[in-house]
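The complex appears here without one of its protein chains, the remainder shown in place.
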């Protein structure tokens, strides 16, 4: 298929490459030119302006956050200038409110809007093994299914209203954050009782807690391997704020979101903003007086072992 | 093997039956006689006093909580009267403090103490498919391995100090409670955004959250199937208090435990004490004004269907 | 003095009237004309556009929130069009970020910016008995002191940087919200123990807790007198969000703010959005299953008295 692609961060680049590998003709645009050059070298077509990517029959956008979407698509006028009939696939994790606003803009302009936030990291995207949460008009989704099949191993139909896929994605990230926080507390409890936390986590992830979330993040926390970041703490805070905001607009208190918000903020205040969001686990350790030099040594490439944490 | 068995609640009975099925000679005692009669009918041997069960080379106790252990084994003098060399396997979920006290008593009396709390419910025990968290002297554990193999599909060696198996078990239950609370919040968020929570949970448990904990409890919450209870809310509160207490004695704040404590208490205050502890999910729904008649109708035999709560 | 005044809500009107009573010549502007007519009738001068109020040597603005300030002063261009040398007194509770932005705009335009958020309600303002938290250039503050003396019984100098008065005001509201939440929990505890909460609160506010915050709000909670609202729950939520946002930008986790945020959201989800923010106390009662018909009867005109909630 002919497809435009806007937003070539780590995730967007992996997805665009995967589409090209699968034989699609991809026209790419990115604010900074470097990533687009890279895609161009592997048979992607680099275009000069967002609207050049939005003129294909299908356009996928993978922008970082609400502000990037507003700036690149709305304030620029690019979206409103798109040809009627365009199917626009928004894969970014954006707020429910912005998704609702996008629903209106697309309807006003005769565009089809499909929300398709994804579960998985760039390495998963590169293998075409993402899980895709998709919501929007059924015929529009059918039309883009080959593209979803290229990047994902499974597509989950959530609703015919795009913004609801964002609710589901926000919920998924809340479940992730909560599992990280709770494993951190459990591991801190084990450490202060001189129980080897690796033995404990091995038993748990080998039985009731055998899901990828526990295996992946349990391993990161146990080994304090917060760098390189799979997903930065500052982005994690952004997503927890999306949950709080989605809760607030619907009258839903989310105490777990408030709690992980505070642990993330604690981690960021201690210098982990660019580390993996699993570094929220350091907050639990600090509360119990457990942040040793060794912890920092293992977690920071600067290797300032033993230095004052705070 | 010859084995004594004390404590024939739902879980203990399933375990004792399983041992008999596997050819072990089991001498059973229970405070109330009914369950022991049942076991006797299937070739178990009913004995008249706890010490008659504690006189075998190996004795397993599956008592409900700290008070039951203190009353049946310590205050009664039964444990101190046991023959030297007895291997005593304590499978109940008890406090870390009591486990430490038991370590001393066993050492004083020349008894071997193995802590073997289990992950799984009575139906899992009946199939011999429990996961067993075991801690204690290695030779004592080796000696009872055939018994552990009869009730469990896998034994996880945690430590040579028994009380540490209890730390691990307490941590496991905290992870469970946290997953329940967070799924409840996510489902409430979906419901207030008119997103079908079943579609959302299907996508999540089909991908990142594929562990038994999410499948089992996600299903219970979605269908408000809080009766019959797999594990009662009042017992859940007991276990969360064990976590808070284990945290307190080690200087570890456990904010997630505090949070689920409050949701459980809320559920109990609303009549769910004897329901499954997954009923803590109703607290999230109540906070958002979502407790409909239908919810109550499905969950309570009283069926007082009705409108929005307030 | 000659003073312009923008923003005639309940609070702004009370302040403008007080200034006129004390002999100041006040030029008023308000988005909707009604309130300005009222002021004009008592010797205030109604002007046609914001810039007509901003042309006096001193202008006071009392706008509802960040959006109102941005719309009336920034987006309109009114502030940038103001005469150099104007002393602009911003009395509204706005975000720290917006206050910092206003610092820059005023500096760019050669205007003096004084932040003067106030503690107290409209009835206190009418008596000229507010407490004023003031921050900004010392000479600018000296110049407007007669105006501050007209509306307030005491001026508290916080800093020479205006945005810091907003930090202090946000902190004050957090202390208020926390006291309300905690009194609510204490009163719920008393009620469930069949202890007369009025006797308890009498003893407490008569001794250690003799401050206005406990007397005023304790009385409101005990009598469920949430209407008419002194300060609406939705505005309370706005202010708690200002605290969370000020915390986030400075790396400060504020667990108490997160907690009262959730109770306020619970109250709003149950229909108390336009009630006094002390209605966050109803969340505590609901958690304990205590929301009786009588409570609703007193607090809601609908009077749908009834039994225990569920």
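All chains are identified by letter, namely A, B and C, in their written order; residue positions are counted from 1 within each chain.
Note that in this section a residue touches a chain if its C-beta (ideal position, glycine included) is under 8 Å from a C-beta of that chain, and two chains touch if they have at least 3 such contacts.
As the structure is a prediction and not an experimental result, all values here were calculated from the model.
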{"item": "Chains on display which the left-out chain touches in the complete complex", "value": "A, B, C"}
{"item": "Given C:62, C:78, C:125 or C:176, the one touching the chain that is not displayed", "value": "C:176"}
{"item": "Listed residues C:1, C:186, C:230 or C:274, member touching the removed chain", "value": "C:186"}
{"item": "Chain not shown, touching residues in subunit C", "value": "96, 119, 131, 133, 154, 156-159, 163-164, 167-168, 170-172, 174-176, 178-179, 181-183, 185-186, 188-190, 192-196, 199-200, 202-204, 206-214, 243, 246-247, 250-257, 259, 263, 284, 287-289"}
{"item": "Interface with the undisplayed chain - residues on subunit A", "value": "262, 265-266, 269-271, 283, 286-291, 308-310"}
{"item": "Residues from subunit B at the interface with the omitted partner, ascending", "value": "237, 247-248, 251-255, 258-259, 261-263, 265-266, 268-269"}
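Convention: only the chains that are shown with their structure count from here on.
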{"item": "Homomeric contact subunit A-subunit B: same or different residue positions, threshold half", "value": "same"}
{"item": "Rounded Å distance between subunit A and subunit B, as computed from the means of their C-alpha atoms", "value": "36"}
{"item": "Multi-chain contact residues (two or more partners), subunit A", "value": "247, 251-255, 259, 263"}
